[in-house]
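Mind having a look at this structure? Questions to follow.
The complex appears here without one of its protein chains, the remainder shown in place.
Chain naming follows the written order as A and B, and within any one chain the residues start at number 1.
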Amino acid sequence: MTTPILEVRGLVKEYPGVRALAGVDFDVRAGEVHCLVGPNGAGKSTLIKCVSGAVEPTAGEILIDGEPAATGDPSTALGNGIATIYQERDLVEDLTVADSIFLGHEPRRWGLLDRARMRRHASDLLRRLDHEAISPRAHVRDLRPAGQQVVSIARALSRHVRLLIMDEPSAILDDSEIETMFGLVRRLTAEGVGVVYISHRLDEIRRLGDRVTVLTDGVTVASGLPATTSADELVELMVGHKVAQLYPERPSRDGRVLLEVRGVRRLPDVRDVSFEVRAGEVLGIGGLVGAGRSELLRAIYGVDGRDAGEVLVDGRRLPPGRPDRAIAAGLGLAPEDRKSQALLLDWSLIKNVSLADISRFQRGLIRVRAERAAAEEQLRALRTVPDDGGRMARELSGGNQQKVVLARWLLRHCRVLLLDEPTRGVDVATKAELYRLVADLAAQGLGVVVVSSELEELCGFCTRILVMREGELVAEVDGAEATELELLRHAMPDTQEMLA
Amino acid sequence: MSTSPVDEYRGVAGRDDGEAPSSGLGRLALPTRIKLQEYTLVGVVLALVVIGAVLEPDSFPTANNLRAILTQASVVGVLAIGMTFVIATAGIDLSVGSAVAASGIAGGLLIDSGDLVFVVVALGFGLGLGAVNGGAIAYGKVVPFVATLAMLAIARGLALLMSDKNPISLLGSDGVRWFGTGEIVGIPASIVIFLGVAIAGWILLNRTRYGRHVVAAGGNREAARIAGVPVRRVVFSVYCLTGLLAGLAAVLLSGRLASASPVAGELLELDAIGATVIGGTSLAGGRATVVGTFLGVMVFAIIFNLLTQLNLATEWQQIVKGVIILGAVLIQRPERI
Partner (left out) sequence: MSFTRRLLAVGAALVLVAAACSDDDDGDGAEADTDAEAGAAEGEADTSEPGETVTVAASVPPTDHGWLGQIAAKAQEAADQWDDVEFRLVEAEDADSQASQIQTLINEEPDVLVVLPYDGEQLTPVAEQAMEAGIPVVNVDRLFATPEAARATILGDNYDIGVKAAEFLAEQLDCEGNVVEIQGIAGISVTQDRTQGFADTIEELCGNGIEIVAQQPADFLPDMGLQVMEAILQANDDIDAVYTHDDDMSEGVVAAIENAGREDEMILTGAGGSCNAFDRIEEGGLYAATYLYSPTMAGSAVNLARLIAQDRGMADLVEPEVPSEIIVPPTQVTQDNVDELRDLCFD
């Protein structure tokens, strides 16, 4: 067997009061995709940062081609051909594609930027990635997330990458875009590049990976397992014991109609959508990114205006463009991007929870003790970690931030919840918990609408599933009978025609 | 649910994968950090007092001088409390200094109708100017910097136009003079009013729904809107508030000056903004502290009082003032920018 490109032995990283990594063993061979899985907070990001030189490990060794490498120096890591594509897109939106690819190592001629050469090389790289459709002169801002990711990968290639680390690359992509990205990764591995692939989506491991390593609590509980290891087994390794069931009982739909959406239109994203939501049901809305699902929720809720159509809650019409009125009527929205659309990251959990219903605590002045007690009660009921209401929202993991948003609406006694990508960026165990929570809420008589790009989860726990394509509802499928393939077929225009 | 697999996770799930704790300070909850900032400023104030007591033992640490300092702080102080609300919404109001002049002149023009009319008109005029700012910003979607910069010019122009460039004497108006020279239980009226506004501001910001909405609108506008905060109305209202307080500042200043001057209040906006920001209120919005602003105002007032008493040459005054401000901000800067 050849020497691995990267070998990590007994890696430890300590922060004051916290042991982020407590002994990690891990290796990547040329031409393989090595998946890294583990719950949030397991230390995956810290591990990546150690390997890419962003942080200095406390103990342990990092070997490159069998030789110990200097640690804590990003430029050494780059020099060794290690490139990282982070979870947060790290491109400057105002730059052109070519500028972005060569940011930091621009080709120069007589001290000046050699833009022609830059563009030429950028074209070559994009062609190598089979994406010559992206123009080197285009602005990053104008590209779709998938396109931006291609640029990130091209940027890694421009530095002669031998080891590519990808941190949750699929989180921002829809299914068809994920396929394209997989194609790219396979192309790279065929050229001998080693890939570390981090994802919460266990199905991706089977489809893309060669081996898989499970990281929990800063320790590699299993390293280098074959990718064929079953999902149940992996979850068990992560959780430490058997998971009874990823998805809860499917809620039934026999309640009365709570929310009625009639012919809602907001061009160009939403075209004449009508549906209803009953008490006790979880209604899934699937579709590709860009199909208009988030826009539909926003138009219903009133964050954005509507061109036509009406929204009724309990038979009473909601005025367009008025989230406050929607809330008063009993609606609650957990938006797509928790950090930028739902939470005040520098606020305490208490204030985040009570924001939509402060009046309740105000008798002349806000009674802060009552506010704290009520907020913490909701946080505890949702098993938020931590449930100390004084903590800042910023400190919580994605799954727990989502719970804070849910707690806000539960405190408000909201009756119809609109959840936009509620499990994005959430580890598998917390996902299971969120599914259960949502099912419980439905059982208590709430109506829940869930928008998700993970078709698998829609099939897993929704009562009914609507599929959107190009702004229109194109299908309604019973949750119990739905399959990912069927949903995808409805969601993608070309396959629709192919199959027809 | 009690047997949920997730129970095992409680120990680790609190940490965000993307943000491993980087230092002890990084994990301080925000309220703690604002408090820390306020303590630092208390330290700065105390240090200035000690320095003053050493350098000017006869005239600085006296009850009389404390009254003088607080009286001097009252005009900027009242403006800075309003500014705290505006900056909390990630806005700025550059027009307060000019609004002070215009409100004073507006009241002064009607001084013959009575002292109460002066007060009501000054407050009303300030409120009106603020409402124009607020309307342009909240409903006209003009950037606060630009809208209030325009108002800075317009209000100054109005003050000069309405007064025909002349100050209006208020020597005979005992009612207005009371705001500058009168006392309430032995404490100068302007100090009582300033402290009253500060306390009311603290309560409004920290203990009412309105205050929460103000800070939420500045911290994350989209999130606030989705949580049902009437963001536009809130933004509109904070400019009305600074306008109203500019009117009040005009009353206080006119009372002390015994005249309404069209050139009054020049650069007052910078002192008000400066005091607010060194107090710890974030220019980016979403973080506001009235106590900090109060302390910031006191730092400015003490520096001014002390340096003038020391009769330091202007050039040194400027340098010392700048160094103290920079120092105060450096000590307490938050680690996240």
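Heads up, the rule we're going with is that contacts are C-beta pairs under 8 Å (C-beta built on N, C-alpha and C of every residue); 3 or more make two chains touch, one makes a residue touch a chain.
Just so it is clear, the model here is predicted, and its values are computed rather than measured.
By the touch rule given at the top, the unshown chain touches B in the complete complex. For the chain left out of this panel, the touching residue among B:Asn65, B:Thr148 or B:Asn220 is B:Asn65. Contact with the chain not shown here comes from a single listed residue; of B:Thr148, B:Ser237, B:Ser261 or B:Thr276, that residue is B:Ser261. Residues touching the missing chain, restricted to subunit B, are 56, 59-60, 62, 64-65, 68, 71-72, 75, 156, 160, 164-167, 169, 180-181, 253, 256-259, 261-266, 304-305, 308-311, 314-315 (touch as defined at the top).
Here, only the chains that are shown with their structure count from here on.
In the complex of the two chains, the subunit B residues touching subunit A come out as 1, 3-24, 27, 29-31, 203, 206-209, 212-213, 215-216, 219-220, 222-230, 286-287.
Within the complex formed with subunit B, the residues of subunit A that make contact are 15-18, 20, 39-46, 49, 87-88, 216-217, 239-244, 301, 303, 323-324, 326-328, 333, 335, 340-348, 351, 354-356, 358-359, 362, 365-366, 368, 383, 385-386, 390-392, 394-400, 408, 427, 429-430, 432-433, 436, 440.
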